[in-house]
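Our next item is subunit A:
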Amino acid sequence: MSILGLYNYWIVIILMMAGLYILIARYNLIKKMIGLGVFQTSIFYLYISLGKVQGGSAPILADGVTVYSNPLPHVLILTAIVVGVATTAVALALIVRIYESYNTIEEDEIKAIEALERDL
Partner candidate 1 sequence: MELLITIVLLTFLVAIAIGIIVLRDLLAGVILLGLYSLIAAALFVVMDAVDVAFTEAAVGCGISTILFLGAMSFTKHDQKPRGHDSIVAIVFVVLTGALLIYGTLDMPHYGDPQSPAQTHPELTQHYLYKSPDETGMPNVVTSVLASYRGYDTLGETVVVFTAGIAVLSLLGLIRRRPEEEAPEDAPGDVPTIAADDSERTS
Partner candidate 2 sequence: MNPLWTLVPPLLVIPFIIFFGERHRNLREASIIIAGLALLAINDRIYSAVINGEVVESGSLSILANFSLRLSAEPMGVMFGLLASFLWVVTTVYSIGYMRGHNEQNQTRFYVCFALAIACVMAAAYADNLLTLFVAYEAITLSTFPLVTHAGNDASRKAGRLYLLLLMCGSIGLFLPAIIWIATAAGTLDFRAGGILADAGLSKTSLTILLALCVFGVGKAAVMPMHRWLPAAMVAPTPVSALLHAVAVVKTGVFTILKLITYTFGIDLVSTTGASDYVLPVVAFTVIASSLIAFTKDNLKARLAYSTISQLSYIVMAALLATTMSVMGGALHIVMHAFGKITLFFCAGAIMVSLHKKNISELDGMGKRMPITMACFFIGALGIIGLPPASGMWSKLLIAGGSLESGNAIWIGVLMLSTLLNIAYLLPIPLRAFFKPAAQPQPEGWSEAPVPSLWAIAVTATCCVLLFLFPHPLMNLLGLIEWR
């Protein structure tokens, strides 16, 4: 398991950064939200891997098991998953409204429209 020692974290970080990159660099609003999803899921993964104990089992107490993985990160991430989906829902509702008002969901086009409005 020692290969995974830090390597595990690094992969997760790369995944996180992939999500962050989509979130920042893509102009399509839905794509941005997909990026946010990748970003957040990776953060959840980071938390869960912090709680893993080698040779441990799920923190459901049972006879004959002595080593358990840490339950606290699990609890935190249960909360965080729900929060993340809530954010996604609000964002998607906003996107639908933006599409109705601007007839596009590409950020650069929206910016162009807004710049035009400001000049008027």
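How were these picked? Simply put, all candidates are chains of the complex that A comes from, given by their letters.
A few points about this structure:
Please note the rule applied: a residue touches a chain if its C-beta (ideal position, glycine included) is under 8 Å from a C-beta of that chain, and two chains touch if they have at least 3 such contacts; residues count from 1.
Note that the structure is a prediction, hence the values are computed from the model and not measured.
Touch, as defined above, links subunit A to just one of 1 or 2 in this complex, and that is 1. If you check the complex, the residues on subunit A that touch candidate 1 are 1-6, 8-11, 13-22, 24-28, 30-31, 33-35, 37-38, 41, 44-45, 48-62, 67-79, 81-90, 92-97, 99-101, 105-106, 108.
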